[in-house]
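Note that this is a trimmed complex: some chains were dropped, and none of the rest were shifted.
The letters A and B name the chains in turn, as written, and every chain counts its residues from 1.
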Amino acid sequence: MTRLRDLGVAPGHLPAGPCNAITDVPGVRVGHTTLIQGEGPLEIGVGPVRTGVTIVLPHGGDLFREKIAAAVHTINGFGKVFGFEQVRELGTLESPVALTNTLNVGLVADALTAYMLRGNPDIGVSTFGTVNAVVGEVNDGFLNDIRGRHVRQQHVWQAIENARDGPVAEGNVGGGTGALCFGFKGGIGTASRQLFDGQVTVGALVHANFGARRELLVLGAPIGEHFVDSLLPQTTPPAGSIIIVLATDAPASPHLLARMARRAAFGLARTGSTCSDGSGDFVIAFSTTSRRPYLAARPASPTETTARVSEDPWTASALFAAAVETVEEAILNALVAAETMAGRDGNIAHAIPHDRLSELLAHYRRR
Amino acid sequence: MTRLRDLGVAPGHLPAGPCNAITDVPGVRVGHTTLIQGEGPLEIGVGPVRTGVTIVLPHGGDLFREKIAAAVHTINGFGKVFGFEQVRELGTLESPVALTNTLNVGLVADALTAYMLRGNPDIGVSTFGTVNAVVGEVNDGFLNDIRGRHVRQQHVWQAIENARDGPVAEGNVGGGTGALCFGFKGGIGTASRQLFDGQVTVGALVHANFGARRELLVLGAPIGEHFVDSLLPQTTPPAGSIIIVLATDAPASPHLLARMARRAAFGLARTGSTCSDGSGDFVIAFSTTSRRPYLAARPASPTETTARVSEDPWTASALFAAAVETVEEAILNALVAAETMAGRDGNIAHAIPHDRLSELLAHYRRR
């Protein structure tokens, strides 16, 4: 797997974490279930299958019992995410985050709910709580038999079981298996940044399936313009989308996480997106250290003492810059890591050619 | 089935439509699938089952082909609605609206998606479109084996097929089968108002499952206070929720529909709700006559001519008052129509006793 830095370049000014991945945020794990099956003409319900599920697990405990501060942001709402309203209202995340294809969101939400119920036998029985699953999606119908809706509950549960810390598989994996990005093969990408002498890490994982070829910028260089007539998809791919997951171990409040989430659009814009009508672009941000335990009964005191990020201009701005940089690099990692894939009806999504990309980056003096 | 007006009272100042139901908006149909099975102790996955699905169909055509102007509003986001982001962004509704229990939202969204795919074989094949299902929910776990997640695809499709115009079944039906409202039995309710000499109708359908007993107001009278020690649920019911569907045949823009949707909270407040933390209260508003056809290709002109509601103060305020009144009456209809029901573990939700309610309304000089 090739990553952007293997080409000798990196966006931004902040240092990356050891894996340059969302898993650099301690406790965060990522798992994929990748579904690739069949080739040739589309036979609905049979294949070709080019889809999957990616899971981001914020911590190793039970998320329902140990909720974490979270925020969501909708850059462009033309998409079918699940679970955003409750995160927005309560400022908490209480399930893994799942990424899949557009037509499987309902099923994946159902499977995620089932998973959380299994781990919490009191939900809906001795207590009357319920659980809020969070799911994002992209339209992988250019390569995938998306109508076949091939993702099943077992695939979601597998992806959760597969979740690991350390390096993250990128490109044609999990929910990104059939994704396109700027008309090239896209998929999953990740990156991280360290702040405050390593006291704080910010990580991003993207599910990248957006963009028109001509618009692609790599470190600001107009790379897309060099490929307007080559390596094109046979037909117009779906309108696209990107789901961006931001994680930090800073004890950020939901309010601050929402502000960070809004900056993700700035990282996205740097890659050339003009946020077209059909691109459903969403952000989910969470803090692994701002926790809110589930309470089965009224607490003794209406107040509590917690650690929080100082929301001063210096601290906030540093977190914002980190969010911008990680998102930009995560998208470029998705693009660089992805490999050429043929899918339904012989549709081919070409990987961006690394040699030519390197040459062009040199031409534009970015390396 | 008893309705509020059968007790000789009605809130507000505007005249109701012929059915005093959301179906008074021409073209709107409502269908229910009601699942009632078993009794006695909870056996997860077996029962007792007290749940279902309610469908609101905005018009008789294919909603994907003939999208309608719509808006959503989140009063309190502690809930698991589906499809809100896209309605908010695009201002269009392209699927039936389904109402069910909290833990079945994923499945119902999946089933609604499947239904729309069946009717539109090009989705995900010759075109790359997808479809946005809209689902609301309440927690019926006091009466229902909610963990059993008994709603299946066939129930959703049945409810669509069941959809009818004319009078609407209320109370213990469809998604409202297992609902509680102010600690009494709740469920589905509906109402309508006519405006501008009958030129315009506004209708509401509510999925009412919210409220603490003591808070209940009926036409402003503090009815709940008279039942603080009687006809109580055996244990504290789930925190509640209400989904409010508003419909009009006025050619309202998404912008105006959003303003109407925000007024639904005023109707809700009149029944005594203080919008507690756990009450996930959501509104979906649509216009049956502001349509946006699906386009498979770029139109010849970037502009078009359309009929729209005049957004002047008089017209807007009249629509707002209608929204408030219909929501208040729809909630009270849900309460009055509902009948006493025993459910899981022998839990009983009592209907509000009509005789005593009538007496109290007379005592408070409301009839």
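Just so it is clear, a residue touches a chain if its C-beta (ideal position, glycine included) is under 8 Å from a C-beta of that chain, and two chains touch if they have at least 3 such contacts.
Worth saying up front: this structure is predicted, and the values here are computed from it rather than measured.
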| item | value |
| --- | --- |
| Entire complex copy count, 2 subunits given | 4 |
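Going forward, only the chains that are shown with their structure count from here on.
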| item | value |
| --- | --- |
| Copies subunit A and subunit B - rotation angle from C-alpha fit, nearest 5 degrees | 180 |
| Interchain centroid distance [CA atoms averaged], subunit A/subunit B, Å | 33 |
| Complex contact set, residues of subunit B against subunit A | 42, 44, 74, 76-86, 88-90, 102-114, 117, 123-125, 128-130, 132-133, 139, 141-142, 146-147, 149, 236-239, 280, 282 |
